[in-house]
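Note that this complex is displayed minus one protein chain, with the remaining chains in position.
To keep things simple, chains are lettered A, B and C as they appear, and every chain counts its residues starting from 1.
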Amino acid sequence: MTFAARMLGTHPSPSITDRALTDAIQAAVDCAQACTACADACLGESEHLNELVKCIHLNLDCGDICEVTARELSRQTHFTPNHARSLVQACADACRECAEECEKHAEMGMEHCRVCAEACRRCEEACNALLSSLNA
Amino acid sequence: MTFAARMLGTHPSPSITDRALTDAIQAAVDCAQACTACADACLGESEHLNELVKCIHLNLDCGDICEVTARELSRQTHFTPNHARSLVQACADACRECAEECEKHAEMGMEHCRVCAEACRRCEEACNALLSSLNA
Amino acid sequence: MTFAARMLGTHPSPSITDRALTDAIQAAVDCAQACTACADACLGESEHLNELVKCIHLNLDCGDICEVTARELSRQTHFTPNHARSLVQACADACRECAEECEKHAEMGMEHCRVCAEACRRCEEACNALLSSLNA
Partner (left out) sequence: MTFAARMLGTHPSPSITDRALTDAIQAAVDCAQACTACADACLGESEHLNELVKCIHLNLDCGDICEVTARELSRQTHFTPNHARSLVQACADACRECAEECEKHAEMGMEHCRVCAEACRRCEEACNALLSSLNA
């Protein structure tokens, strides 16, 4: 059981109790770290650096958005679905865009982009599942 | 295997390859989320809010420092132990201080403080182990 | 002239050169700091703490979103309006929501809420002006 799930379980009055929230927080936390690490690994690819500039940009943006999404979703006191929705949508968009770019480089053999794309796709799915749950 | 460990394994030229680095990144990422969630859960304790102000302050500071420590340690291209040391030390200090405060409230029955203190102690230990490894 | 404006002026190939971008970056940076400080000042209002919990929550969320918006807008290499739009919208929404809450407490004499509401309204306007400019 992750710390994210355990922490949600201890809140004095959780606004949402379903699995979709825990999954989205954990996926966003993991994706933020993967994007930071992928931007850095791309910077270490000295032979291919110019082809990776767009990927680094998307990694940096996606990492930042995932981090702030995880923070906002972790705040359950006075949580309202309306307040969260636009950020979760922006996060899903950033993850999809970053995954699409990473997948191109993964096909060329960049392992860090392959693992990062996986983290982005997982976060994109978790954000979409949470959006369905918030809209229900 | 965590995304942090998998990402480090894909770096084109990792500066450090030992376990201490992976553990510190993962512990800092988990602790950042736990601190954000604990600050929020404390805000939901309407009967005890005034006693928890110091805890919320330490949660916010510790969460921020853990987040930036995880980011910096995830950057292995041109990584130098000297550069990392002062931040990892600041992170260990913040985790110890936050854990000590959370432990007081855990004894009074605050479950979120108990789980958060556990995340802080784990991160404090992981930072100290990494400092030993960087100094070796 | 702010550092944000000077830095934009030095980019090797800026995507957008108009004033709306510089204003939005600076307003978001200022608002992020004001929100962090207002959350903290609210925590220091020991007589009124319970009434301020929602304000603290909105301060923390708004500060985080402003910070990441300033970062994303500062990245002009491979910048695309489409990519930025959803985050800038989320930032404008968070600023409006936070300003509305702060304005209630400003009316009751909370000076930190009054100054913070001003920073939020300025950032909301700057985001809306940038959205018009991106859509043009």
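Basically, a contact is a pair of C-beta atoms (placed from the backbone, for glycine too) under 8 Å apart; a residue touches a chain by one contact, two chains touch by 3 or more.
Fair warning: this is a prediction, and the values are worked out from it, not measured in the lab.
Engineer: Out of C:A20, C:A41 or C:L130, which is the one that touches the chain we can't see?
Structural biologist: C:A41
Engineer: Pick from C:C55, C:A94 or C:A119: which residue touches the chain that isn't shown?
Structural biologist: Answering carefully, the residue with contact to the hidden chain is C:A119.
Engineer: Any idea which of B:T10, B:T77 or B:S133 touches the chain not displayed?
Structural biologist: Per the contact definition at the top, the residue touching the missing chain is B:T77.
Engineer: Given the full complex, what residues of chain A touch the hidden partner chain?
Structural biologist: 39-40, 43-44, 46, 49-50, 53, 56-57, 60
Engineer: In the full complex, which residues of chain B touch the absent chain?
Structural biologist: Interface residues of chain B facing the absent chain: 53-54, 57-58, 60-61, 64-65, 67-68, 71-72, 75, 77-78, 83, 86-87, 89-90, 93-94, 97.
Engineer: Where does chain C touch the missing chain, residue by residue?
Structural biologist: 2-4, 6-13, 25, 29-34, 36-38, 40-41, 43-45, 67, 70-71, 74-77, 111-112, 114-116, 119
Following the convention adopted for this analysis, only the chains that are shown with their structure count from here on.
Engineer: Mind checking the centre-to-centre distance between chain B and chain C? Centres are C-alpha means, answer in whole Å.
Structural biologist: The separation of the two C-alpha centroids amounts to 27 Å.
Engineer: Find every residue in chain A that makes contact with two or more other chains and list them.
Structural biologist: Those would be 67, 71, 75, 77.
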